[in-house]
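Structure in C-alpha cells, see below.
For this view, one protein chain was removed and the others were kept in their places.
Let's look at chain A:
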Amino acid sequence: MKVLVPVKRVIDYNVKARVKPDQSGVDLANVKMSMNPFDEIAVEEAVRLVEGKEHHAAGTATEIVVVSIGPAQAQETIRTALAMGADRGVLIQSDSDLEPLAVAKVLQKVVEEEQPNLVLMGKQAIDGDNNAVGQMLAALLGWPQATFASKLVVAGDSAEVTREIDGGLQTLKVSLPAVVTTDLRLNTPRYASLPNIMKAKKKEIAMKAVADYGVDTAPRLKVLKVTEPPKRQAGVKVDNAADLVAKLRNEAGVL
C-alpha cells in the first residue's frame, strides 16, 4: 500500500503569532517555522504502517511519499518527514500561501499522478486553522473521508477509523482509497535519530512548481485586514472563598 502524506511548513507550535502593525497579516519574519504538528502525526502514523508498530501489521504500507506546497524552505519540512521514515518527497514551490481549495486541487493532481491507496494528513494547519483541505481533497476525488482520527486500523481494502467527535468517539469503516485526517491523540511523533537524519539527506525530493499542475489557484477570498483579538483585562485578586462567592453573587451576578 502506498501512502501520500501532505505536509505544511507553518509557524512553530510554541511561537505566539504577532499581528503586523499595518494589519496586513501575521509577522513571520525571523520566526521559527516547523512542520504543522497534525502533519507530523500523519507522517508518524504512515511510518508505523510500514514498520508494523502498535496494532499495525508490518508492511501494511510499503511506500510513503511526502508532498508539500510552499516556499523553497519547505524542503526542510520534507527532510524532517524523510528523516522520520518517509521514502521520498515532492516539493511544489509556491511563493504565496494557497487557499485550501487551491491546495486540494493541486493535491488532487498529485494523487492522480502518484495513485496512493491512502492519503494521511493533518486535520488542520495551525496557521489558517481552516480544517478543510482533507475533506475538500476527498470530495474532489470522490473518495470517502474519515476526519479527526484517533485510531486507524487498515485491513485489506478498507480502513477502520475511530474519530474524535463532540461528546465521544465514532468508528467508521471506509473503503480504500480514502482520505484520513489526523487528530492529536492518534500517536506521539518520534524525534528523528541522527543516522536517520543523515540518511534522509540522500533521499529524493522532486522539485515542481504549482504551474506544472495546470489548476487555477487564484485566491477566491480577499483578506481585508488581520487584527489582534480584543484583550481581556486582568481583574481583581481575592484571597478567600467567602469573598469570591460574594463577588460572583453580588458583583458579577453569575451565581
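Basically, a contact is a pair of C-beta atoms (placed from the backbone, for glycine too) under 8 Å apart; a residue touches a chain by one contact, two chains touch by 3 or more; residues count from 1.
Please note the rule applied: contacts and distances are computed from a predicted model.
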item: "DMSO/TMAO reductase YedYZ, molybdopterin-dependent catalytic subunit", "Electron transfer flavoprotein subunit alpha/FixB family protein", "ABC transporter ATP-binding protein" or "Sulfur carrier protein ThiS" - which is the UniProt name of the missing chain; value: "Electron transfer flavoprotein subunit alpha/FixB family protein"
item: Per the touch definition above, residue among A:A72, A:A211 or A:V238 touching the missing chain; value: A:V238
item: Candidates A:V43, A:I64, A:L101 or A:V154 - the one touching the absent chain; value: A:L101
item: Touching residues (missing chain, whole complex) on chain A; value: 11, 16-19, 26, 99-101, 104, 126-133, 135-140, 143-148, 150, 160, 163-175, 178, 184-185, 220-229, 232, 234-242, 244-245, 247-248, 252, 254-255
